[in-house]
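Chains shown are a subset, placed as in the full complex.
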Amino acid sequence: HSQSGQAVAEIRIGILNTPNDVAVARQLGYFQAAFPHQKLKFITFDSGVDANKALLSGGVDFATMGDTNGVVALAAEIPVQLCWINEICGANEALVVRRSAKIKRVEDLVGRKIATPFASTSHYSLMSALSQAGIRDQVTLLDMDTQNIVAAWQRGNIDAAYTWQPTLAQLLPEATVLCDSADLAQQGITTGNITLVRTQFAQAHPRLTQRFVATLDQAHQLRRRNFSQAVSAAARQVGISHREARLQMQGTTWPGASAEFSSAYLGAAGSSGAFVQAMTRTGQFMAGQQTITTAPSEQQFIDFIWKGDQEP
Amino acid sequence: MSKKRKITLAVWLVLLLLWEVVTRLHLVSGILFPAPEEVLRTFVAIWQHGYNGIPFWQHLGITLWRLFSAILLAIVTAVPLGLASGMSTTVNGLVDSLVQFYRPIPPLAYYTLLILWFGIGESSKIILLYLAAFAPIYLAGVEGVHNLNQDYQLSARSLGASKGQIFRWVIFPGALPSLFTGIRTAVGVSFSTLVAAEMVASTSGIGWMVIDASKYLKSSVMFLGILLLGGLGLLLDWLLQRLERRLIFWKGQL
Amino acid sequence: MTALIVADGLTVRYGQQAPILWQTDLTIATNEIVALVGPSGCGKSTLLNAIAGFIPYEGTLTMAGDAIKGPASQRGVVFQNSSLYPWYDVAQNIGFGLRAAQQAPATVQARVTQLLQLIDLEGQAHKKVFALSGGMRQRVAIARALAPRPPLLLLDEPFGALDAFTRQKMQHLMLSIWRQEQVSLLLITHDLNEALFCGSRIAVMTSTSRQLIATLINPYQGRTEPELSGAQLQQREQFQQRLLTLINQ
C-alpha cells in the first residue's frame, strides 16, 4: 500500500454551503484529526456547474454537488470518480404550488409557470414528475436561482416551483406541496448530493481518499447516534439557526458507508447498486432532454464509482 | 484593401490557425475547448434545428430586441440628462450622485429587486440592460460638456441664444464626439450584461444559450455563443464608427 | 449723447491673482466708436470681456443703466480667436443669432446672403468653417456678430488677420454700418491708423497702468489720408505721435 499520502501538502475540497455531513465534519474537527499532515482548503461552490469546472482545471481534489451534475461530469468525460453520497434528497426538496391556485395534482399544472434552478437535482426531479404526469410539454419552465424564485413568487409571476430549503420555507406559508423528492425516490427517481474525486488524485492517494470517505462517514454515524448534536454542528458551521438546520436535515437521508458501498446504493465490488441504476436512468432522461449529448451506459456508471481501498 | 484591414485579417487568420493547431494537438482539454470545426458543426445544427426547441433566429431576435430597446431607451434618456448635468449645477446635484452610486453596483446583486418590482417578463431584463447602458452615456454627456471650450457657450449667449437653444445648437453638437464614445462603451457594457440579464427566468436568447450550455458543459455551444456575441458586438461597433465618421465631420477640429 | 456703457471703479482679476484692471472708468456713449489701444498684454481684451459679461468684476458696470451680469444679445462680440462652430457651415454660423431670435427662415436667409456679400464670401456659404483661411474665418466671425444688429458691438482686433485691402474694405464697411444704424462700438486694435480712422474717441492703456490712462476725442474719424490737407496730415501725425508716447509710457 502506498504511503505517498504524506507527500501531499494540501487537499482542496469543494463544498456546498449547506448543513450536510461536510459541515458537521468541519465543525467538529474530524478533518483536522484525519489529516494532521495536510493543509485543508475548503472552497465553496454555488452549484455543481462551477464545481465541475474547478475539478476539470485541477483547482480542487474533491467536490460535492448534486448527482445530476455528476452525470454531466461523466457525460463530459471529466476525469473524476464518485466516492461518496453525502445525502439523499427527501422532503427538503419539493414541488410547491400556490394555494390560491387550488391545484391538488401534478396533472393539473397544465399551462402554469413553474420555476426551478436548471441543472440542479430539483430540475431533474421536476422534469421527471412532469413526464410521469404526461404534461412535460404543457407547462412553462423557468430557470431561476433560489432567491429569484422567492421574488417572482411574491410578485405572483410564477404558480409553482421545485426548490429546496431554506427557500422552500419562504414559499410554504402560501403554498401546498404537490410532491417532494422522497415521493419520487420511492418511484426510483432518486436524487442526492454526491462527492466526486479527481481520478488522478484517487489513484495516487488511495489511502487519503479512503480516509476522506471515512471522515464523512463519521458524520453520518454521529447523526444516527445524536441527531441534535449533528444539527447544532452543521448549523454553526453554515451560520444558520438550529431550527433551520434541523428542518433541512430532517428532509435528507445520510446512508453511511456500510450502506453506501452495498447494492442499496453504489454497489460493491464491481456490481451495480440501486443508486447507480437511478443515476443511469437520470442520464438517459437527460440525454432524452438533450441536456447531455449521449447517455452513459450502466457499465460506464459502474466504472464511474470509486472502488476504494476496500480491504479492512 | 487598406493596410489596417490587411493586418486585421492577418491577425484573425493567425488566431484561427492557432486555435486549430492547439485543438488538433490536444494541447488543451477538448471538453472546454472545442475544435473550430466542431463549433462550426454546432452552428450548422443550431441554425437548422434551433436550440432547446426554439429556432436560432428567435434566439437571436429576442436578444437583439432586448439589447436595442435598452440601448435606445438609454440614449434617449441619458443624453439629455448627461448634458443637462454637465451644464447645470442643480441637475448635477440631483442626479449625479445617484448615477455614480448605482453605476458600480453589480447587476447580479440587484436583479432580485428588479424582479420584485418589474416581474420576470421582458421588462426586468430590458431595465437591467438599460441601467448598464445608461451610465456610460450619461458620464460621456457630462464630460463632453465639461471638455467643451467655454468660448462656444459664451459666444452663443452673446448671440442671444436661450438655454434651450444653447443646449440644442452648441452643447449637443459640441459633446457629440464624446457622446459617441459613450454610446460605443454603452453598447459594449450592455452586451456584456446580456448573460446576467438572460440568466434569470429565460428560455431564449443567445445569452441564455451560453449559460444553459455552460451548465451542461456543452462547450461547443458555449463557444458558438461567445463568438456570436463578440461578432455581433464587433459588427455593431463598426456600424457605430461608420455612423460617427459620417455624422461628426468636425472631429479633431474642436 | 447718452451713456450706453458706464464702467465706474471697475476692477477685474483672474482667480486670486493681482487685478489686471484696477478701479478703471469708461463710458461708451450711444452711437460712438471707442477705439481701445495699448501694448500687448496690458488688459484690453480683459476690459472687453468684462463688458461682454464673460468674466466677473468688482465695481460698477452697466449697460443702459442695468448691471451687466453675463453675456446678452445686446452685446455682439468678435473674439480675438474667433470661436466659430465647426459643426455649422459658414451660412449657419452667420445666421446663428438670427435663428436664436427666432426670425423667419426667409429673413435669416436674406440677411445671411447680404452679409456674405459684404464680407466677400458669396460663393462660400456652405463651406465648413475649418476649411476657411484665417482671414476668412475672421470675416465670418464679424458677420456673425453683426447679423442680429446688436446695439453694442465689442470687437477684439477683428481685422488682425486681414490683408491691407480687405482690411480697408472692412473698416469702411464698419463705418457705414455705424452711420446707418444706431450702434455703438468698442474696437480693440493694435493699429494706430485703424484707431484714427475708426474711433470717435481713442482710449489708451499702458503696460503698467491697469487703467485707461486717457480717452481722447479723435478729430480724424472716417478721414483717409488723401482727404486731408498737408497741414492736417501733419497735425494727424502729431496726434498719432502723442498717442504712441502715451501708450509706451
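The letters A, B and C name the chains in turn, as written, and every chain counts its residues from 1.
We take it that a residue touches a chain if its C-beta (ideal position, glycine included) is under 8 Å from a C-beta of that chain, and two chains touch if they have at least 3 such contacts.
The shown structure was predicted, so the numbers you read here are calculated from the model rather than taken from an experiment.
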**Complete:** Formula of the full complex in the shown chain labels reads A x1, B x2, C x2
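FYI, only the chains that are shown with their structure count from here on.
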**Request:** Give, as an integer number of Å, the spacing between the C-alpha centres of subunit C and subunit B.
**Result:** 50
**For subunit A paired with subunit C, centre-to-centre distance based on mean C-alpha positions, whole Å** = 85
**Item:** Between subunit A and subunit B, centroid-to-centroid distance (C-alpha), Å
**Value:** 38
**Request:** Return the residues of subunit C touching two or more other chains; collapse runs of consecutive numbers into ranges.
**Result:** none
**Message:** Can you list every residue of subunit A that touches 2 or more other chains, as numbers and ranges?
**Reply:** none
**Message:** Please output the residues of subunit B touching subunit A within their complex, sorted ascending.
**Reply:** 29, 31-32, 52, 111-113, 115-116, 119-121, 199-203, 208, 212, 214-218
**Message:** Which residues of subunit B touch subunit C once you look at their complex with the stated criterion?
**Reply:** 149, 151-152, 154-162, 165, 169-170, 173-174, 176, 248-250, 253-254
**Message:** With touch defined as at the start, can you tell me which subunit A residues reach subunit B in the complex?
**Reply:** 47, 49, 52-53, 56, 72-73, 75-78, 115, 118-119, 140-145, 147-148, 151-152, 154-155, 157-158, 290-293
